[in-house]
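Just one protein chain is left out here, and the rest sit where they should.
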Amino acid sequence: MNTTNELRKNIKSLIAEKKVDLFLGWEKGSLPLAATPLFVTAEDQADKAIFDVTCGNNLSIYFTKDKKQFEGRKVGIAVKGCDARSVVLNILEKQIKRENVVIVGLPCNGVLDRKKVLAKTDGREVLELIDNGDTVIVKGNGFDLQLNREEVLSSSCLACIYPDAQEYDFFIGEARGEVPNEGRLKEIEEFQTLSSLERWEQTRAEYEKCIRCYACRNVCPSCYCNVCFVDQNDPRWIGGTSEYTDTLIFHVIRNLHVAGRCVECGACQRACPMDINLLMLNRKVAMEVKDRFGDIAGLDINGKPAMSDFKEDEKQKFIMG
Amino acid sequence: MKNKKNSVLVLGAGIAGIQASLDLAEMGVEVHLIEDTPTIGGRMPQLDKTFPTNDCSMCILSPKMSECARHPLITIHIMSALKEISGDPGNFICRVIERAKYVDPVKCVSCGLCEAKCPVKIDDEFDMGLRKTRAISRYFLQSIPSEYTINPRHCLYLTKGVCKLCEKVCPTGAINYEDKDKEIDISVGAVILATGIDPFNPIGFGQYGYHRYSNVVTSLEFERMLSASGPFGGHIVRASDDQPPKKLAFIQCVGSRDEGIDKNYCSSACCMFAIKQSIIAKEHSRDLEASIFYMDIRAFGKDFDKYYDKAENHYGVKFKRSKIADITELPDGCLELKYTYENGDIQREVFDLVVLSTGFQPRQGSRELSENLDFRLNRFGFCHSDTFHPQETTRKGVFVCGAMNSPKDIPESVVSASGAVAGAVKLLDPGRHDVSTGEKEIKEKDVVGERPRVGVFVCHCGINIAGVVDVKNVAEMAKGLKNVEHSEDVMYACSTDCLEIIKERIEEHDLNRVVVAACTPRTHEPLFRDTISAAGLNPYLFEMANIRDQCSWAHMNEPEKATAKSRDLVEMAVSKARSLTPLKRLPIAIDPEALIIGGGLAGMTCALAIADAGHDVFLVEKENVFGGNMRDIFFNPDGSDPQQFLAETIEKVENHSGIRVFLNSTIEEIAGYVGNFRTMFTNGSGQQEELTHGVVVVATGGQEHKTTEYLYDESSRVITQKEFEAMLHDEKFPPGKLREVVFVQCVGSREEGRMYCSRVCCSKAVKNARQLQHKKAKANIYFAYRDVRTYGFSEQYYSELRDSGALFFRYTPGNKPEVEKIDPDDPDSRIRVTLFDPVLEKDVVIDADLLVLATAIDPLEENLRLAKMLKIPLNSDGLFLEAHVKLRPVDFATDGIFVCGLAHSPKDMGESIAQAKAAGSRALTFLKKRSILAEGTIAEVRTDRCSGCGYCEDVCAYAAIEIDLEEGVAVINDALCKGCGACVASCRCGALDLRGFTNEQLFSVFDSLEIEAVEGIL
Partner (left out) sequence: MSEWQPRILAILCNWCSYAGADLAGVSRMQYPPSIRVVRVPCSGRVDPLFILKSLQSGFDGVLVSGCHPGDCHYISGNYVARRKFAVLKPLLEYIGLEPNRVQFSWISAGEGDRFAKVVTKITEDVRELGPATRLVKKL
């Protein structure tokens, strides 16, 4: 809990020294599985801040989805590895100025996927959670389970390479360094060995589940258009039905819209009520972007987002000879 | 001068003539473009690709050709010649002979039926005789004008009075055997000559066996062989057995650098041409082997050395510095080359195909032309011009451009063309003009809010379309489409009577959208747009379906399927037409003044060009004197005096009423866009001043590279070429005798960190060496070089120097000359130079009294600051990067900003002058307009949807979009947007759209066939 204490100290001094007008962190949620966002504007509020396995929220979404609030204010923000990449993208995409944000970087050990925990408790509500590192203990009415961390972490965390914030003004805690996570793409690689028809059938089955609730988009730190293309009617970009071609086109285009911008935080998948394996597409796109353009979303604050850039001599084997 | 004419005659419609015509026309000058062949375009259409970018030659040229053909101020006279010029500058009468074409261009619809039937086969000149054409033909497929002409020397009827097949098959009665040559007088203010060159003809140049051996071809023939539209469809095959060659040899300097045939000049482009061809050939077939036999590789232009390097190290082209002794043909058609390396080694090697890199020579008939028009030729038969007036002939008011006065590649030809225009425009008085917004005062019908009422016209094009497609069926089908009020089939949609019909139908049916299904919009859309515009419709309420070029001609044996396709294409066009909206081209006012940054030779020359044409110029120079690098140049090989010319130029600049000069001044900020720039600068007294102006010319210059090599910092006897020139001029030689002088070339150039040739150093060193010989007759000259790059007419001075006994030693980057002080403690010590002599294959030691270093030309560090300020790009070497290396050499992609002089790339005085005048001319094409029209098809922003992420700004090549950081939204500058739509497709928010190609319009096209497509599967 050292990290949490240090974080609180850090927030206090930032507020006290007027380096920020507002600090975005997490506090304990009303339910133990998910911390809720904390807005600190006075020193004494800093003691509510926490940092643990429940801090799944990517706080950078406030920069884009609640832009007005931040105008003219200096903002501090606590970030995990993926969150930091979102902040970098927000800066590159002119949503916030670097000089107006104080980034407090944290080393992340992964965040919980609520749905995975509830699967273990058979849907029974968790009333207490203890994070023991390798294991997580969840307690509720009539149960007390010790769960392996891997079993309940968000899929995105299990494939994460950059758990530490890479861009920060202060770094709190002990950096974990890059995690090789070999085999992180195993699922994708296996999928790619299937025949075209098999892939199609699996994809179709997966996306036929979609009910077009747009939860994936709403939680996505990279989705911040004023009006999402699916909601535009003049002209209508794609059909609004949950017929699978409309649905699939929505997801493909959404993935292209976040190409080079998706930080693979997994928020979409955690939010999906239909349990669609959304990361299968995101990761594939990120993989292509990295292989082809050498770009990893949000790592380089001096770079350009992949899809706003080009090089003359890029690989183009996919072009007909 | 009284009665100034506002017109110019341009002779020769190659790229130089086309560029000159377009520049003049854009300034509001009337142009008569006279061309000998049946098409404009010149040599460029014959080229497959262009170096060093491998751009497709036709892709970049054809837009300029069509622009030329469409421009209301340009009259093209094909198959014509200029016989005589009388009168005075500003007021000439030109006698022009227009040869008979025997085809009425008004009636001809270019259907090609005549050519198909013509029984007379003749060698196709365009394809270098590698293919046959007919006595009635088009010069090449994309000829402009596109109408056919009869070759009277071969036509059976015209020569023997029989045949007349073409007349029989011509569906429009366009053949006119009675056509006669016409003589016309054209009165103009100035004349620009741009007749180009002929490739050297190696027939009778025995040693290479051209025309004796079937597998020996010239480079232009090989170019046609490489071309996808060439005689072999882009497959390289050799004549003897139609087999693709595996081993290619290129022999350089055929007809160049050859005193024996009085061609002691370098043709300047052939080295790069051969490198390009070797690369393209390798791209055709990777296992092909290509060798280039050469004396020196003269890759002296911008980015040329990188291309050379790529050919050698990436493509594996072999470069063999040797002399060809002999070529013999083997029984299988292969060719055995006997060649000698510089060390005397004799080699024999067998090749499948030999390409002779033929040089440039004056056009046939140059002498006669010079006599008729009364201008002088130089000793090689090219049109004479001098260093300081590169575009002036010896006859006042008659200018020259292109390769006619010296061998040039494409960008230099374009530069010289614009430069010639700057000279011509001084003799005219175009004044400022408004760009016509359609001039005819027809009130445009307001169709906004109206239900679409589409009219469809399906063209037969004689039998071109109707012979394959069931045109009536297509027209009938269209009647059933949503919103179609009227549909009919017409014989020739583009004929005058049909255009009248279209206008009548618009009236009759109150049409507010028109679709024509005919040929290609690339040639005919402007005509139809004008037509509906004349009927009161906004010209953008028009759509074409291409059912000829892309349908009937491509599916001649599948009439049913072609008809089905035509129906779909019409349906798609109607779908798009339905959602078309009227577009306006908004006028953008142009401030008439120019800002020129840099007061060196280029900046001053450009300032004079613009000011002499009647526009105010602000000339801003950071130093306290004008002249820049030219202040250090004292000699010119032709004997003229650079310093005198400089002094005259400065005087002209300082006394010109139209030029305001600002010395000791630094630019702080430049805001705005074409026509409307605002510049803040700190003036000589340290105060901030503001200027408003319509254009910017970047002429900031370059600087001598500061070397630390070859003991430069340690010895008074090691000096740079620039210092040496001053020494020669001041005659302040080092103490003691001056007997042994060593020149080292390429100091800092063509090596890591500066992978470019500084272009001028070889000629400059040769010039100064000759000066030294002049002043110190006893001096021995040693010249250490990598390639001697005395291109163009400088070659003659190089060979004179060589003949005079100067010794030349070639070195390689791995074996540079070694230098040491004979007395290490004495700063004035003589220098011991060790050179490897590749001829004798041993070291040669010289105790030099003086070591002269040809140091590189560097870009200025402050280029970066200016580049950011103006949002213009630099290349990897830090030189300003023009809009297009071939065809827009002094423009930036961003309108209204131009570049000239060393800021662009290293070049000599004459080239800087030419380029400065070109930049002036290009600037005048804007300044001469009171306003320009923004494009109609440009991007627009819906700010309520824009999240201000800036991707659009990043992908825009024209700096036409900026994010307003206050509002957090994109703002489009209508004046700069070119309408490519890259920003639109990059906008995830749907905040951007492209007028004329909106998402809505395109979506409706993709959806138009929906129902039918699904039915097709069921």
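Each chain gets a letter, A and B, in the order it is written, and its residues are counted from 1.
Going forward, a residue touches a chain if its C-beta (ideal position, glycine included) is under 8 Å from a C-beta of that chain, and two chains touch if they have at least 3 such contacts.
Given the structure is predicted, the values throughout are model-derived calculations rather than measurements.
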Among B:7, B:227 or B:487, single out the residue that touches the unshown chain.
-> B:227
Would you mind spotting which of B:495, B:931 or B:986 touches the chain that isn't drawn?
-> B:986
Please identify, in ascending order, the residues of subunit A that touch the omitted chain?
-> 191-192, 196-204, 229, 237-239, 243, 245-246, 248-249, 252-253, 255-256, 259, 281, 284-285, 288-289, 292-293, 306-307, 309-312, 314-316, 318-320
Subunit B residues touching the omitted chain (full complex) | 48, 53-60, 62-63, 141-142, 227-229, 233-234, 520-522, 546, 548-551, 553-558, 560-562, 564-565, 568-569, 572, 883-884, 893, 937, 955, 957-958, 978-982, 984-986, 994, 997, 999, 1002-1003, 1005-1007, 1009-1014, 1016-1017
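Quick note on the criterion: only the chains that are shown with their structure count from here on.
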Between subunit A and subunit B, what is the gap in Å from one C-alpha centre to the other?
-> 51
Which residues, counting only subunit B, touch subunit A once they are in their complex?
-> 944-951, 954-955, 963, 965, 968, 986, 988-991, 998-1000, 1003-1004
What does subunit A use to touch subunit B in their complex?
-> 64, 67, 93-95, 224-227, 229, 232, 234-237, 257, 304-305, 307-310
